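Here the complex is missing one protein chain, while the rest keep their positions.
Chain naming follows the written order as A, B and C, and within any one chain the residues start at number 1.
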Amino acid sequence: MPETCNIVSLVDEIENPGEIPTDIKTLGEANITSPFIKKDYSCFVSDDDRVLLLASAKSAERLRDNLPSFELAGPRNQIYFDPSKTKCAIVTCGGLCPGINDVIRSIVMTLFYGYGIHTVFGIRYGLRGFIADYGLPVVELTPQTVDRIHEYGGTVLGSSRGPQPTGKIVDALEKMNVSILFTIGGDGTFKASAKIAEEIDKRGRKIAVIAIPKTIDNDIFLVSKTFGFDTAVQMACEAIKCAHTEALGAPNCIGLVKLMGRYAGFIAAAATIALREVNYCLIPESDFDLEGEKGLLKHLEGRLENRGHAVIVVAEGAGQKYFEDQPKEKDLSGNVKLGDIGKFLKQKIQEHFKTAEKEVYIRYIDPSYIIRSVPSNVDDSLYCGNLGQNAVHAAMAGKTDMMVSLWNDRYVHIPLRSAIMHRKRVKLNSRFWMSVLESTGQPSLKN
Amino acid sequence: MPETCNIVSLVDEIENPGEIPTDIKTLGEANITSPFIKKDYSCFVSDDDRVLLLASAKSAERLRDNLPSFELAGPRNQIYFDPSKTKCAIVTCGGLCPGINDVIRSIVMTLFYGYGIHTVFGIRYGLRGFIADYGLPVVELTPQTVDRIHEYGGTVLGSSRGPQPTGKIVDALEKMNVSILFTIGGDGTFKASAKIAEEIDKRGRKIAVIAIPKTIDNDIFLVSKTFGFDTAVQMACEAIKCAHTEALGAPNCIGLVKLMGRYAGFIAAAATIALREVNYCLIPESDFDLEGEKGLLKHLEGRLENRGHAVIVVAEGAGQKYFEDQPKEKDLSGNVKLGDIGKFLKQKIQEHFKTAEKEVYIRYIDPSYIIRSVPSNVDDSLYCGNLGQNAVHAAMAGKTDMMVSLWNDRYVHIPLRSAIMHRKRVKLNSRFWMSVLESTGQPSLKN
Amino acid sequence: MPETCNIVSLVDEIENPGEIPTDIKTLGEANITSPFIKKDYSCFVSDDDRVLLLASAKSAERLRDNLPSFELAGPRNQIYFDPSKTKCAIVTCGGLCPGINDVIRSIVMTLFYGYGIHTVFGIRYGLRGFIADYGLPVVELTPQTVDRIHEYGGTVLGSSRGPQPTGKIVDALEKMNVSILFTIGGDGTFKASAKIAEEIDKRGRKIAVIAIPKTIDNDIFLVSKTFGFDTAVQMACEAIKCAHTEALGAPNCIGLVKLMGRYAGFIAAAATIALREVNYCLIPESDFDLEGEKGLLKHLEGRLENRGHAVIVVAEGAGQKYFEDQPKEKDLSGNVKLGDIGKFLKQKIQEHFKTAEKEVYIRYIDPSYIIRSVPSNVDDSLYCGNLGQNAVHAAMAGKTDMMVSLWNDRYVHIPLRSAIMHRKRVKLNSRFWMSVLESTGQPSLKN
Partner (left out) sequence: MPETCNIVSLVDEIENPGEIPTDIKTLGEANITSPFIKKDYSCFVSDDDRVLLLASAKSAERLRDNLPSFELAGPRNQIYFDPSKTKCAIVTCGGLCPGINDVIRSIVMTLFYGYGIHTVFGIRYGLRGFIADYGLPVVELTPQTVDRIHEYGGTVLGSSRGPQPTGKIVDALEKMNVSILFTIGGDGTFKASAKIAEEIDKRGRKIAVIAIPKTIDNDIFLVSKTFGFDTAVQMACEAIKCAHTEALGAPNCIGLVKLMGRYAGFIAAAATIALREVNYCLIPESDFDLEGEKGLLKHLEGRLENRGHAVIVVAEGAGQKYFEDQPKEKDLSGNVKLGDIGKFLKQKIQEHFKTAEKEVYIRYIDPSYIIRSVPSNVDDSLYCGNLGQNAVHAAMAGKTDMMVSLWNDRYVHIPLRSAIMHRKRVKLNSRFWMSVLESTGQPSLKN
């Protein structure tokens, strides 16, 4: 049985574990005693504490002399930066995601109360905030200013897409005398962060760059589940429930919901499993045909005849083969603009049933940003708080060029170059996708 | 000062009160002692109990010898129908609305426990359900089957749009031996209900027709506030909050939300007042220009320069002058299909700022059906329960050709011919619309 | 039929309407042109616009030559205070209630943007904040500081109970040069406000005192529904749902919920009607016996035998006859401390079934402050916004010694001396209480 079939949760087993770099770069020797938790309690973590990349017994046996593992995250009792001289900066990049403010708040609070660091700069509107030409002022983040920001969606710093010149960013860091840069973003931000760390190294500076992975699509490699994903699924479920209600409310009615998911259908799939009232779940990873004997339209026709209603959930990146001949535009992040599969499906279904001379009603719901702009739910709040704390601990210990991640139920340090090796996808032979198929009862939809 | 300016809540003062019919038709003398509440308590209402159409002192003075008033709703101690021989039917028509199931449940429960009536037919998919050709089975509604339906959105009976032949509907009522028909719907349903009552009268039958007003747009004349409206506003607020969060999350960003409201902008206006984070509220009743010195685009440009973000809420029926030359399609209810003002605005704004060579981001949110498919909130539940109870009391007393309404904070009986005299609109010189303008700070937007 | 039976909503008809003072005191002639809404639109209200106290046709006929009415609230085109010289103060008294922050925000925003008044003092911790001995600093309220406070429960100003010396309060107002005092509170606050207005008058000062009625119990005379009540009922419903779930989850199980309601059972009654899953609703207005043939315990025993579960809702002020011999303590507001009817009932039920040798489980839920400390829901937000606006308009016009109220669906001015004439109660012969009895099916529970 292939190892890739062992996946029972959202955690993917890795195909070539041996090839993944696991060493974390440090800026130098950590020889300052940590002021963190001066009380009777103390619970420091050492660099020797590591978490296995793979938790399957087979992998452990196969790789037994060279078991890949990641550094465990957490506070070190020896730190690299002198708190009294350390200034930090936080930047948020890319699209919104529930919990960004929680992460910002947690970083500021941990720096202030855990390490006594009082200067934290908030960079406005993503990497742009480093570039003088934009004229964006830096804001000071204090426990007072961030106290209640976790109750709001979005990011108090603002965000933007796209790269900015690495040299100018490092210039800005030097000018501000920043020792630690926290970047909150996805794939593109990891690449930018890695370049910044490289440039810092070239210049012989001692500035730590720590990334906190953020993507609403949950598609970052080596992260079990990205923050905000839970909340997004919850909101997606609300939209699907409405589509179901609509589908039941009129004769021959189809509730059609478009959800986020450019390359990975995790939101659509997880919402389908959680709600269990979806009949077709279409995601980018699973090709499907519209026409033909086994195509969606034919199957849908049968379902309407038998049941009188249907609920379809489609991730925005699904069915892009139908837009192959349209001109490719790109957004600032370099993402190709997708064809609007939601409206396309709506139109195709209408045409099909018109041709078949059958009455059909379609209730199309595109919750769009509603899914990502809400405040984090309790799970995500808890998670974001932990990510922020661990990012601070890593930075204070002098780690750099890495991201904080949750892996095998533990917080770990992962090199940025490993994080950008792949993009996480829904594996079609995983238990996760099987659960979707069990729930929907949909066939392959392929001729 | 014009009387029309006195409006401080959603209740409109009436312009020609004297012309509104207020007499309720009855099928005959109510001479059966009501079984309703056999206990020590009893609180019957008499037909002499009436509620003033206008509650202003000026009106009272002006019309003092002929003060128009409506019959107070509530249980009568003498009823017309013998419970042991009475069968009822319920039909739900038109679009969904939070609370329909609450109304159905309340009617069934009151008939059963209040009057001992055990046969209530649910007609499936609106007026279609009466027409044999559609082959739709009738369902029996009992306290057991409706016990928890109020926890769901939509209608358990299903709905449909458009008229059906009145004769066939009355044929069906006769065949089923139905004595009372409850219709839950809007303007079109009132007209159909009035025709049904007329046909019944022609045939000399004794079947009561009682309407319960339903419209998500809150645009029914002589109803203070339609059920489901509260819930819809609540959901609209959720969408606007997200748009606001998005607008704050990127540089020069506009959150644009399209809301329901074909001819009346009550949802958009009420959400604007409740949330107080909208900068432009565009509704069908208030004409606005896009171009020109005082137009929206110019003003928006100024706002972005000063504040860096903006939130626009537009009701679907606003700005239809921009679609005048497009062909007019109609839906089954005879409503003209509206031009998509949301997408149009998005495109126009994008073009404007592209021409002006200014960066702008637009986050477009169209919550569509999400606003109307959710379960009712507590307020609407309470309201729907009362509407259902009062509809039953009216019917049992032999009233017909009328709707149950909330007016001047009391439940009343209103003739259907009065209910369809006008459509309720947001009055631009009302305190209600003034509150919107206070909240947004928007100017007239007219050149 | 008694007039008191006409009540179909939460609005009570009044027993002796002729005795209620309706004249509003003013500080002097309003002869300054209002800066409020300088735009094309304008919608001013005149003092001649009045709203009938009673909207029933019978009352109108009976009192036709002397129809009592209240001044309509809203902006006047001539105002009394010169905005450039006017300072205001806001104080919040008594227990928390959802929406207090909405009212504060609305007052500050309307003063600032509607009238150009920039100095608004927030008095901390109720009337104490006026008394120097407590050393409580005054806070300045600006659009910036109040911008998002409506998203939180409670009051940003803090509150306290109990009276303070009127003279010292007026001293403080004079020292601060305050022209308008807004008091947010209930019965006790009205009395204090009236005394303050009297003292101001004695001293020949021109300071307006405007009250905004606040009580979670909805028991203020001449107010249709107090703000926060909707939200409280919603929260109460959540608690009752849990009790119902628990009652269904174990054999012979009783869900028992205690709710707020010292003298008036509106919350318990409204939640009972809205949810329709309560079997016994016990309120202060309706006496009941525990023991005896017709007592609660006997009836409950029957219900458990037949149905296996039950849900009881009890308002905290119900059944106080069982505590008559306990010593009477008072809180700071002078309210007698109530006997804990919830725990008492729990114990009595347990004893009864133990004696009867029948197994019974009781799940006791006392949500206590959860019901009143949450943020306001959308309905209450909208309502609070309107109350705040109208309070400002009244004050600017030089009105004093009055409260703003919603009556017959319109905002009106009501003299404080009228507001404190009675306390609103659930009338046992009203349609409102009948709805409770219809929903629960409970008998009189009196031997």
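Definition applied: a contact is a pair of C-beta atoms (placed from the backbone, for glycine too) under 8 Å apart; a residue touches a chain by one contact, two chains touch by 3 or more.
Keep in mind that this is a model prediction, so the values were computed, not measured.
Student: Any idea which of A:T245, A:S368, A:S381 or A:S418 touches the chain not displayed?
Tutor: Final answer for the missing-chain contact: A:S381.
Student: Touching the hidden chain in the complete assembly: which of B:E151, B:E174, B:E305 or B:E359 does that?
Tutor: Only one listed residue reaches the unshown chain, and that is B:E151.
Student: Which of A:A60, A:L332 or A:A356 sits in contact with the chain that's absent?
Tutor: A:A60
Student: Touch as defined at the start, partner being the missing chain; which of C:K58, C:H150 or C:R363 qualifies?
Tutor: Touching the chain that is not displayed is residue C:R363.
Student: Looking beyond the chains shown, say which of A:S179, A:N218 or A:S430 touches the absent one.
Tutor: Touches the omitted chain: A:S430.
Student: For review purposes, identify every residue of chain C that touches the missing chain, sorted by number.
Tutor: 96, 125, 128, 152-155, 158-160, 238-239, 241-243, 245-246, 248-251, 363-370, 373-374
Student: Kindly note down the residues of chain A that lie in touch with the hidden chain.
Tutor: Residues in contact with the chain left out: 1, 5-6, 8-11, 37, 39-41, 43-46, 48-52, 55-58, 60-61, 64, 67, 69, 72-75, 105, 109-110, 113-114, 150, 224, 230, 233-234, 237, 270-271, 273-276, 377-379, 381-382, 385-386, 389-390, 406, 408-411, 428-431, 433-435, 437-439, 441, 443-444.
Note that in this section only the chains that are shown with their structure count from here on.
Student: Please tell me the distance, in whole Å, between the geometric centres of chain A and chain B computed from their C-alpha atoms.
Tutor: Comparing mean C-alpha positions, chain B is 42 Å from chain A.
Student: Where the CA atoms of chain A average out and where those of chain C average out, how many Å apart are those spots?
Tutor: Distance between chain centres: 46 Å.
Student: Provide the list of chain B residues touching at least two other chains, using ranges where the numbers run on.
Tutor: None at all.
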